[in-house]
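A single protein chain has been omitted; all remaining protein chains appear in their positions.
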Amino acid sequence: MAALDAAAVHARLAGRFAGAVGALAGTRPDNACATIAPAALVEVARFCKTDPDLRFDCLSNLSGVDWPKREVIQVVYHLWSYPHRHGFVLKADAPRDNPVLPSLAAVWAHAEWQEREVFDLLGVRFEGHPDLRRILMPEDWPGHPLRKDFVEPEEYHGISTSRESLLKA
Amino acid sequence: MGLAGFEVEIQRDGAGGLATEDMTLSMGPQHPSTHGVLRFVVRADGEVMKEALPDIGYLHRSIEKIAEKVGWHGFMPYTDRVDYVAAMPCNQGWAMAAERLAGIEVPKRGEYCRVVASEFSRIHSHLLSVGSMAMDIGASTPFTHAIREREYINDLLEEVCGARLTFNYMRIGGVAWDLPPAWREKALAYVDRFEPLIDELDDLLSFNKIYVERLANVAPVTAEEAIDWNLVGPNLRGSGVQFDVRKDLPYSAYPDFDFEVPIGTGERGTVGDCYDRYIVRVREMRESCKIIRQALRNLPAGPVLAKVPRNFKPPAGDAYVRLESARGDMGWYVVSDGTSFPYRCKIRTGSFAAISLIPKMSRNLMIADLIAVIASLDLVAPEIDR
Partner (left out) sequence: MSLINTAPEMALTTKIDDLLNWTRKSSIWYMMFGLACCAIEMMQTGGPRADLDRFGMAPRATPRVSDLIIVSGTLTLKMALRTKVLYDQMPDPKYAVSMGSCANCGGLFQLAYSVCDGVDKVIPVDVYVPGCPPRPEALTEGLMKLQEKIQQERWLVRKDGAAEVA
């Protein structure tokens, strides 16, 4: 089982999907990444999983990061291959005012719940997701808490969300 | 004499039997189990389940957002609460992520202290897991044995760092305090005393006919399924996949130690059933004892904490650290923007993936088997909800 280093993985992806794969970024094995165009994301993901040299059979992590200064919400996919024991990182940017990305739940089963969490906490809609609804917050919660401009509501169902300091006289 | 005027209408379906309906039960969020506030909406036809859908979020304490508010050093106590049953590896994950971003090297003695603390935490967690699994299945005595042993480990760890459960022992750059005098001897004496007790636990549980029949062949998970759903740790190894972050992506001082990684082989049933996941945990406790002995016998001298500025500002960038917590491969994805507050911290835990597999695993199982499945996956609510 041959482990490929990040440059070799990137070369293989860029060779196959010329326009959709961005330049290799990152300085170490754990953060070597490439930004993928959202339209090609499902194709690239499927190739990563099924190609015999890459064989990224495990989606180790899926997280969303809010970048208001760049006006994107970035979703970061950490891939890992158990047969070859190598890893890579894919990133996809969604515009902040209408964040939509294709869902990878059909490629890796673990993506299903992780994408629900990114939807719940950051508001990114994943097209093609079998069951996109809130997972951690209550169903009737207003807003998406992990966004940088999130304002905490004053109260929830009659319970106020602040508490007077016990140190005041 | 007939019961005239007292007619009971019985609905019959075409085959002449009684018409039945599926029952929808809500199990939780309050329930007599140690796994925390989880809720399952179970659709059952009598005792056999069609599906058990998890409903989570009852312990979502917004730990990831708090990281952005309290700063790099200040987040360490919160990492204990991410998995309070095995808190030391969580401390280590955050410390390693910050160290990787800033390129800090931990002194050798600090690494050894981290390993000893993490392995004690692993035993701590597996004891609770095995004990509460026994209690959920119906055997209440092993739980008290486990709680009794945990008290001794609590005492040892309290001597080291002052706390019994939420340790806050590690710091960015090493550990907060060196091991106290005479602690090494106490810890070695305890490990010598503890190892035969694992055999006692085996005698009580692992070869007990009732226990084996409750667990063998229940909800087997194949290796491909386990990898696709991102099961990690004893859950993954129970399905036969030989992968342990301590051996395959070595970190800290683990390359110095000689230990084995037990995997499930389907010895009592199918590979990847509840029994395999259980027996992997019991065997891991023995391996942890080995590691602790080796670490304490070869403890190097020196400082335990590298010099890290109080106003810690790692360079901008991101890091993904994986380490082997008691519940498996825990992933810490940390983004820094160069300030003294983390930009984003995402914690990917083993229990989150494990609970997402339950709807699939629970088809056509009995409700009592659902309890065995939840216990064998070793779910804890704080890992799921963070």
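To keep things simple, chains are lettered A and B as they appear, and every chain counts its residues starting from 1.
Following the convention adopted for this analysis, contacts are C-beta pairs under 8 Å (C-beta built on N, C-alpha and C of every residue); 3 or more make two chains touch, one makes a residue touch a chain.
Please read all numbers here as calculations on a predicted model, not as lab measurements.
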{"item": "Residue of B:53, B:165, B:261 or B:299 in touch with the missing chain, whole complex considered", "value": "B:165"}
{"item": "Touch criterion as defined above, residue of B:49, B:128 or B:226 at the omitted chain", "value": "B:128"}
{"item": "Identified contact with the non-displayed chain, of B:59, B:134 or B:291", "value": "B:59"}
{"item": "Touch list for chain B against the chain that is not drawn", "value": "29-32, 34, 36-37, 57-63, 65-66, 69-70, 77-78, 80-81, 84-85, 128, 144, 147-148, 150-151, 154, 164-166, 381-382"}
{"item": "For chain A, residues in touch with the removed chain", "value": "136-138, 145, 150, 152, 156-157, 159-163, 166"}
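The rule is simple: only the chains that are shown with their structure count from here on.
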{"item": "Separation of chain A from chain B, taking each centre as the mean of its C-alpha atoms, in whole Å", "value": "24"}
{"item": "Parts of chain A lying in touch with chain B, wherever the complex brings them together", "value": "26-28, 30-31, 57-63, 65-66, 76, 78, 82, 85, 89, 108-110, 112-114, 134-138, 145-146"}
{"item": "Residues of chain B touching chain A in the complex", "value": "56-57, 60, 62, 64-65, 100, 224-225, 227-230, 241, 243, 248, 317-322, 329, 331, 333, 335, 343-344, 346, 348, 352-353, 356, 385"}
